[in-house]
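The complex is shown incomplete by one protein chain, all other protein chains being positioned as in the whole.
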Amino acid sequence: MIKKILVANRGEIAVRIIRSCREMDILTVAVYSDADRKALHVLYADEAMHIGPSPSVESYLNIENIIRAARLSGADAIHPGYGFLSENPDFSARCQEEGIVFIGPPPRAISMMGDKITARKTMMDAGVPVVPGAGGKITSEDEAISIIGEIGLPVMIKASAGGGGKGMRLVTRNKEITAALRAARSEAKSAFGDDAVFIEKYIESPHHIEYQILADNHGQVIHLFERECSVQRRHQKIIEETPSPILTPQRRRQMGEAAVAAARAVDYRGAGTIEFIVDKDLNYYFLEMNTRLQVEHPITERVVGVDLVKEQIHIANGKPLNFAQEDLKQQGHAIECRVYAEDPDNNFMPAPGTVTHIDIPYGVGVRVDGSIYEGFDVPLFYDPLIAKLIVWGKDRNEALERSRRALKEFKITGVKNNLRFLERILHAKGFIGGDYTTHFIEEHKDFLMREEPCEDHCEDIVMITAFMEYLRKIRKASPREMSTLKNNWKDYNRVRNVLKL
Amino acid sequence: MIKKILVANRGEIAVRIIRSCREMDILTVAVYSDADRKALHVLYADEAMHIGPSPSVESYLNIENIIRAARLSGADAIHPGYGFLSENPDFSARCQEEGIVFIGPPPRAISMMGDKITARKTMMDAGVPVVPGAGGKITSEDEAISIIGEIGLPVMIKASAGGGGKGMRLVTRNKEITAALRAARSEAKSAFGDDAVFIEKYIESPHHIEYQILADNHGQVIHLFERECSVQRRHQKIIEETPSPILTPQRRRQMGEAAVAAARAVDYRGAGTIEFIVDKDLNYYFLEMNTRLQVEHPITERVVGVDLVKEQIHIANGKPLNFAQEDLKQQGHAIECRVYAEDPDNNFMPAPGTVTHIDIPYGVGVRVDGSIYEGFDVPLFYDPLIAKLIVWGKDRNEALERSRRALKEFKITGVKNNLRFLERILHAKGFIGGDYTTHFIEEHKDFLMREEPCEDHCEDIVMITAFMEYLRKIRKASPREMSTLKNNWKDYNRVRNVLKL
Amino acid sequence: MSYEIKLQNRIARVELLSRQGDQLLVAVDGKEYSLDFVRIGKGRYSILHKNKSYNVELIPVNGIKKYHVNTFKNTYEVEIIDAESAYLASRHQGQEDDDEAVISSPIPGKVMKVYVREGDAVEAGQTLVVIAAMKMESEFKAPKDGIVRSVSASEGQSVDARQELVTIEFSTENTKS
Partner (left out) sequence: MSYEIKLQNRIARVELLSRQGDQLLVAVDGKEYSLDFVRIGKGRYSILHKNKSYNVELIPVNGIKKYHVNTFKNTYEVEIIDAESAYLASRHQGQEDDDEAVISSPIPGKVMKVYVREGDAVEAGQTLVVIAAMKMESEFKAPKDGIVRSVSASEGQSVDARQELVTIEFSTENTKS
């Protein structure tokens, strides 16, 4: 049984993992880079160990330093969180060698799902639908052109080793093929050190829908239903919800079965996510598998009623899942809003800085997972995600209304952030309707970027308040101005009194 | 349809009601006494109106002032919260006269349930079990003695108009009867202006279990299952949970049916609670009905998945309930801990003061409803309840573990409070076992009041930190001391260096 | 640089031995601690000691010598004893065992019951008065055996915070000093 877990991550996910460990009476070891000595996960863990300079390659991605920290602290398991080393098969293998439990899948499953072409082939063999396209890596232009002829335009050219939108090119016209192919390969080369690409049918009006799965070491694989993740900007998710507003019960079940089949095909263990692309007719295609916990896992936790981090630890402990597929149900509706330290007025550039003030929403149906506190410097080295708002309602409408209420209460000062932008999304007709695609943000840019007008006298009230605060401060500084003011009051009152006579 | 609600209350419940109104796009009017100008409900509402001096009789209990505030603000409905005017039939009637919707039951239901003897008789007629005892008010001593003879000792003598433990006396021996009777009557007289008492069989090892009910204006009455409220001190609830750890499915269903019958017997409308006393053999007896929302309603909201304030407003709007009894299920387990501004080291005396610092718990399964903020003065005029921690888990064990985790994260400084006492309760074997009675606190006093020893070096670390903070401050004040310190360092380092040679 | 520090009932001498940036070497009653000591906000510190992570929050109580202290697990009262405090403490020592007690309520309220009269002999723990305040009734009891010297509270009366209610003169083995 695991007694002490080293959390090889930072930010909200490290804090979130430590919370569940605490509830299970498991000790935790945080690791930190130079930039993170004051980070919340360091403060919150039982122990903390320094693992290197601020750039993540030298700290959170440094396998040797993390393994050393685990050995020195006597941790018997490592939880990798998401990002960083979570999908690195070498790290998983290295933990095995060291006799440290890696809370995640075995190296082989990570490797098989990490390479898009292997994954695609494995899924086809397992009968899981994949997007029509080429089955192997393409290295010559002629081959590419003939394949595109077979599939038919539009197509998407993708880096074989890729992710995050890098090395991706959409081709809608014949004359674009060569240029797009070259651009994709050069981008793939520079981003991943590998210029192999593959070609897929481009899905118009696509929905990004993913399935949470859990697989134990005793042959049981179940899914915990879907998450709708189509609200994206630059392939980065912003708002997720579950259940998906577009799925039918029948399609939900079919896709769940496909997700379980996909996980079984790589002999998966632990928690993972099967991402599907779904077209407007609800045809679904395997996109990729994330062999780790997702940022958006809390909406599944809320609607299915399962603590996924605890389940990961139970599985790592060799315990069988203590529920079967038929025990699980979706109860109500949950929405997650991701709060980023970024500047909506400056092309959503990451905006690190010092948090001077936070108001966090509370009350019925509201969960907040975050990593900031007043006085904290959001470092510029890492992902700008600083908090997640997870809201539950008995149905989608209540979840929406409650999310709006909670976002209104949510204030972060000192660090530019997307809170007001998130509010705008929840007021957009396209989102309220529920049938939005991954093009949603782009298509609604004008509405989403518009400033909400100030109602009533609020601007005047704001100016008055700033004025009064300023008076307060200069009075403290110079008592002489005070007496001038008093004289003014007298004069004014005299005038008023005269008028009243 | 209600468009603007005046919330005739203060504290956490006022804030909680406003939250649901906001989610429904209903405007809110807060009311406040002199002491409450800076209270959170005033800050949080859309509008706020002053209704009188600090003592509640002159403000929150002042019907005229509240009605005037409702008229001036154009509110079309009043939500009374709990306490104050929530169970005052005159207030409910007065709202009706004024054409203002009272969000609560009609005056008749409040009156019938407000008088214990009428309530008892009504319940007996409706076939709801009541505690064996006298059916009417007792005004002579001889009558009392003969009735006690019939019921058999032990018995409880209770003020007919009472509540909150006032005018209550337990009699276990014959020779105590006269003295107890006199004491109860005199206490009843002074507390309620009425010395009528009644006599009931005293239930040993009693459990306090209550049922939440909802009744619409279309004849539908349903229950939302039970809450176990046996952790009490001086008849004041401290921790509540649902489901009750002692009920069997069969008994749960029977008591639910009895609760619905009880509400039907007074033609109840809105949200209400039927309180039962349950003995060790699971015999249950009607105790009283609270014709309003309860402090502990959030645990029902969490486990049943219904926002009770919204349901109250729907019912007040004349809408039929949009779920039937068979649609409702208990999902997982919820525990509420009540945080009071009180001094555990001084007999739990209410302890008003200024909140200098708060750390509120977050994360999976945690809800906080509160009314304090940093800098807020907890006034001494009102109930010392300042926050409620509501925690959900997939089963009782997880809810317990998570509550402990959340309580550990919860810190309130500047105002003495019972947070550490609550933590002790959740570690008490008697509570963990689940079969605790209303005598729990009394019986476990020694365990609950014990200080948790400090592990490791934490006391030394605390002293070092205070020391360093003090140095920091005196250095700012007198740079001269600084130089002395520097010399000391030099000396020390010199010594160290010599030793290393 | 060293001071005596009082934590609850314990007094220890704390001495800063050396400091290099965030690295402290400190002794508490001679026991040495090597700490990574970082200030994360006003009165808030993060301390790593042998990799263990401690968070300590200090909330000053009247001035700079007394603090409410929160750690993750406990809360404490801590006081810095320097020359001036030490002098005050020594002066106060003699008065610790007072021979009488004035019973008063820390908060305003209404007197519900007065159980004693002037001249009554009372036992430790015996209820003297009942005050209703903040929706609760609270019983005020005799801290030791003694004689009621005066009763200023009357039933039904409203009382202010710290207003005298009852004064008890304690009985002692060797009678009065």
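So that you can tell them apart, the chains are marked A, B and C in the order they are listed, and the count of residues begins at 1 in each.
Just so we're on the same page, contacts are C-beta pairs under 8 Å (C-beta built on N, C-alpha and C of every residue); 3 or more make two chains touch, one makes a residue touch a chain.
In this text, all values refer to a predicted model and were calculated from it rather than measured experimentally.
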- Query: Out of all the chains shown, which come into contact with the hidden one?
  - Reply: A, B
- Message: Out of A:K3, A:R71 or A:R234, which residue would touch the omitted chain in the full complex?
- Response: A:R234
- Query: Any idea which of B:A14, B:V29, B:I67 or B:V260 touches the chain not displayed?
  - Reply: B:V29
- Message: One chain is left out of this view; which of A:K3, A:H218, A:K329 or A:H457 touches it in the full complex?
- Response: A:H457
- Missing-partner contacts on subunit A, residue numbers: 166, 190, 234, 236, 346-347, 349-352, 356-357, 359, 380-384, 408, 411, 413-414, 420, 452, 454-471, 473-474, 484-485, 488-489, 492-493, 496
- Message: For review purposes, identify every residue of subunit B that touches the missing chain, sorted by number.
- Response: 29-30, 37-38, 42-49, 72-73, 373-376
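Everything that follows uses one rule, which is that only the chains that are shown with their structure count from here on.
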- Task: Chains touching subunit A and subunit B alike, please list them.
- Result: C
- Name the chain whose C-alpha centroid is farthest from the C-alpha centroid of subunit C. A
- For the chain pair with the highest number of C-beta contact pairs, give its two chain identifiers. B-C
- Message: Could you work out how far the Cα centre of subunit A sits from that of subunit B, in whole Å?
- Response: 38
- The distance between the C-alpha centres of subunit A and subunit C, rounded to whole Å, is 48
- Message: Two-or-more-chain contact residues of subunit B, please, as numbers and ranges.
- Response: 408
- Query: Do you know which subunit C residues sit against two or more other chains?
  - Reply: 52
